[in-house]
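I have a structure I would like to understand better, so I am pasting it below and will then ask my questions one at a time.
Note that one protein chain is taken out, while the other chains of the complex remain in position.
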Amino acid sequence: MAIFNRLKRLRSENASGYSNNSNDTGGRFVNKNGKANVLKRGAPILSRYSWYHTLLEMKLGKFLLFIFGVYIVLNLFFAGLYYLIGIEHLEGVHRGSAFKDFTEVFFFSAQTFTTVGYGRISPNGFLANSVSTFEAFLGLLSFAIATGLFYGRFARPQTFLKFSKNALIAPYLNGKALMFRIAPFKNNNLSELEVKVTMAITTNENGQLRDKFYVLDLEMNRINAMALSWTIVHPITKDSPLDGFTKEDIANTDIEIIIFIKGFDEVFSTQVVSRTSYISEEIIWGAKFKMMYHPNHDKSKTILSLNKINDFEKVDLTMN
Amino acid sequence: MAIFNRLKRLRSENASGYSNNSNDTGGRFVNKNGKANVLKRGAPILSRYSWYHTLLEMKLGKFLLFIFGVYIVLNLFFAGLYYLIGIEHLEGVHRGSAFKDFTEVFFFSAQTFTTVGYGRISPNGFLANSVSTFEAFLGLLSFAIATGLFYGRFARPQTFLKFSKNALIAPYLNGKALMFRIAPFKNNNLSELEVKVTMAITTNENGQLRDKFYVLDLEMNRINAMALSWTIVHPITKDSPLDGFTKEDIANTDIEIIIFIKGFDEVFSTQVVSRTSYISEEIIWGAKFKMMYHPNHDKSKTILSLNKINDFEKVDLTMN
Amino acid sequence: MAIFNRLKRLRSENASGYSNNSNDTGGRFVNKNGKANVLKRGAPILSRYSWYHTLLEMKLGKFLLFIFGVYIVLNLFFAGLYYLIGIEHLEGVHRGSAFKDFTEVFFFSAQTFTTVGYGRISPNGFLANSVSTFEAFLGLLSFAIATGLFYGRFARPQTFLKFSKNALIAPYLNGKALMFRIAPFKNNNLSELEVKVTMAITTNENGQLRDKFYVLDLEMNRINAMALSWTIVHPITKDSPLDGFTKEDIANTDIEIIIFIKGFDEVFSTQVVSRTSYISEEIIWGAKFKMMYHPNHDKSKTILSLNKINDFEKVDLTMN
Partner (left out) sequence: MAIFNRLKRLRSENASGYSNNSNDTGGRFVNKNGKANVLKRGAPILSRYSWYHTLLEMKLGKFLLFIFGVYIVLNLFFAGLYYLIGIEHLEGVHRGSAFKDFTEVFFFSAQTFTTVGYGRISPNGFLANSVSTFEAFLGLLSFAIATGLFYGRFARPQTFLKFSKNALIAPYLNGKALMFRIAPFKNNNLSELEVKVTMAITTNENGQLRDKFYVLDLEMNRINAMALSWTIVHPITKDSPLDGFTKEDIANTDIEIIIFIKGFDEVFSTQVVSRTSYISEEIIWGAKFKMMYHPNHDKSKTILSLNKINDFEKVDLTMN
């Protein structure tokens, strides 16, 4: 294809972290959530996962369920131990059916684990006391770890940037440009943002599939502060790897636009990064974004409408 | 106006994070506290706010009230639950009027939530025990979160820099300069400070209002250590966007001087930033700052007088 | 030796942090785990060790044992105190043999230290109460410190990079290259990786041993993202300090390849570093790495096989 021949003249990017002389990888490179589309194998699961990274990135609801599940399981385990030692070594238990007995033991365990220790039930004898001594210790350590996890989760620096769902091929000056849009959606302050856009394309050289990477030049690749929305623009000039692409070329080629953004979060005082990608079917030919902010009624503030981030209108590109 | 025509010759700054080809924003760009003067809409409030950022930046008194409020509300909720389950399932309650009963239940709830668990009152039966098992768990997690919040608040890196209330147009060499002053007001150590000053101006081009941004050149834009006060000086030379401005031009034009400072905090070992702005009415024509430090009585130390940060004296600029 | 004479023409690296004009050091410079192979003496042990760094880097099992050990020792200490004060000052103790008495006191101590405070046993009198007042305080502080340690341990930024066990002398273009391989083995995201490789060699200049350091040029010294494996390649050109080395030269000379890698962890939002070294016997002459990743069955993902990181095949270098 002509577009592949053109690409040979352009300098490709070697430092993508992916091989660009082969086609040994499968599917998109970067998932929509910014993670590499790679599965690790050949090592036990526990050594392949950082449980801390995993718990940090888990959805809140799932995380809370997990914490609560651990609490219940540990209490069941200790309740089992006390039950084995003998319920007569717990003073003050209201005896009843085996189930009633077990619930009493379970609640005693919970009172020990959380260190609430009402004392209506209390351990008696060496074994029961030893187990409760250990359980209270474990309980406090567990909550110490939970403290760290909660802090790690909510103090985790994030960009809180929203990306437009689509990238557009829009009119730009006398030609065309690839555009996508980002906006800050929380009350954090980002400064000194930098964006880097790479295009991955699977080329067909004499019947051999190869992945090639190209850095896309941007009209502006850094801004001082992220206050409103920012439309990132790659002008499709003669030097662009997208030059000469038709609507059909984009649809029929294996293209992936990989975005990497970094900035400085002023509250966390640390650098934050964000990553995503657009693949062929997420690129819309002939469209431009609509404004997503306007002054408020008395012109004293600016209103940024987050729900309009992907609002675009179709335009005819035949003249561009 | 002549000043607007002059500005056309100067290169304006594109990377401000604000649009500089339109006038679609309202009011000042940066609030005095450094936040962008932007309201976000079009998304549910909870997704527009990072509660962690919010609680970190909340005033201390309000924050403590919030924490205490959550404690009371949760205890009322659990007290309600125990009350519904039946006060007879709490052993040891001193019965009395309905109100007295409820307070006993409330205090039992607090003893459970904080895990103090005196044990004078203790739960009895499956439901009351289950609720208290959950409440003690929730209590410990709540304090885990509070621990994180407190740590996040006081370990939050800040510049602790005080800005002069006004920016001055002061005599400088044979001409004039825009000056403002910063001073460190706490016992932290800042090093490698850098300052960037941008001027926003609403120009009137053939009746059309446009926001333009200009980077202001500084006599010195970085210092090694922030020990005393630092007067930041923008000399108004031929290349300055402020060249040719009269006292009236400044008063009558929509000017905003946007300040961005970054430095390294040596105790927190991290980069910190500060941001503020001066608008037309905060710029004083014909004034210069007075010294704000002097040696102590035996010349063994330097005294920095923080209350003098905005002390200036009026000077005549007609000769400059 | 000829190879030493060659080296004299090359610019050596002064900034290694080791002296390169003498031979006053012993053994390898950098241990396999990245630590400098240096023992510190001449200061008390406590001032030579940061206990926090030590506890952070301790193996998990050892760390947990240490924490539990401290818990037991402190409880024994306080149990001793209560015993000295007199067991009659603890109400509710079930008396028995001296051993039985001591265990009761020990368990009371544990109930105080963990603040579980069942209350079956409670202190009575000024001394016992004072000690328990202090013990509960110390207990909470101990768990505060444990909280910090646990958080410090699992929130400790690490590269989670696996290095190939060997460095290879492999065919490269028309010549040879020194190669080693790294791969990310956990679910963290690293970006903007940079690698720096230094070679240390003990040269014999007129019978005098000297340590010399040389920076090795790399085919590529940075990549944008660490998604798959990365083979780091030092081409052995005319300018390489390894030029002219035979298999025997490498085996018989005191060579150390020192690796320093830094990157940005996207979850922790911080820079992380990794360090290791290869000495003569870890360098294999005439071998090349086998591929360690391939597409999955439906070509929608890439599989990275961590167990293949050191897989190589022998090759004949006589032609290179």
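Some points to look at:
Read from first to last, the chains carry the letters A, B and C; within each, the first residue is number 1.
By our rule, a contact is a pair of C-beta atoms (placed from the backbone, for glycine too) under 8 Å apart; a residue touches a chain by one contact, two chains touch by 3 or more.
Note that the structure is predicted; figures quoted are calculated from it, not measured.
Checked against the hidden chain, the listed residues C:173, C:220, C:251 or C:273 yield one contact partner: C:273.
Screening C:2, C:43, C:60 or C:319 against the full complex identifies C:43 as the residue touching the chain left out. The residue from B:103, B:202, B:280 or B:320 that touches the chain not shown here is B:103.
Mapped onto chain B, the interface with the missing chain covers residues 67-68, 71, 75, 94, 103, 106-107, 110-111, 114-120, 143, 146-147, 150-151, 154-155, 160, 184-189, 191, 193, 220, 222-228, 230, 264, 266-267, 269-270, 291, 293-296, 298-308.
Where chain A meets the omitted chain, the residues involved are 115, 117-119, 147.
Interface residues of chain C with the unshown chain, by the touch rule above, are 13-19, 24-27, 29, 34-43, 47-54, 56-57, 91, 111-112, 115-119, 121-124, 126, 129-130, 132-133, 136-137, 139-141, 144-145, 147-148, 151-152, 156-157, 196, 198, 260, 268, 270-273, 275.
Please note the rule applied: only the chains that are shown with their structure count from here on.
Counted as hops between touching chains, the shortest connection from chain A to chain C is 1. Of all the chains shown, the one with its CA centroid nearest the global CA centroid is A. For this pair, chain A with chain B, the centres built from the Cα atoms lie 28 Å apart.
Work out the mean CA point of chain B and of chain C, and you get 39 Å between them. In chain A, the residues touching two or more other chains are 111, 115-119, 147, 151, 270.
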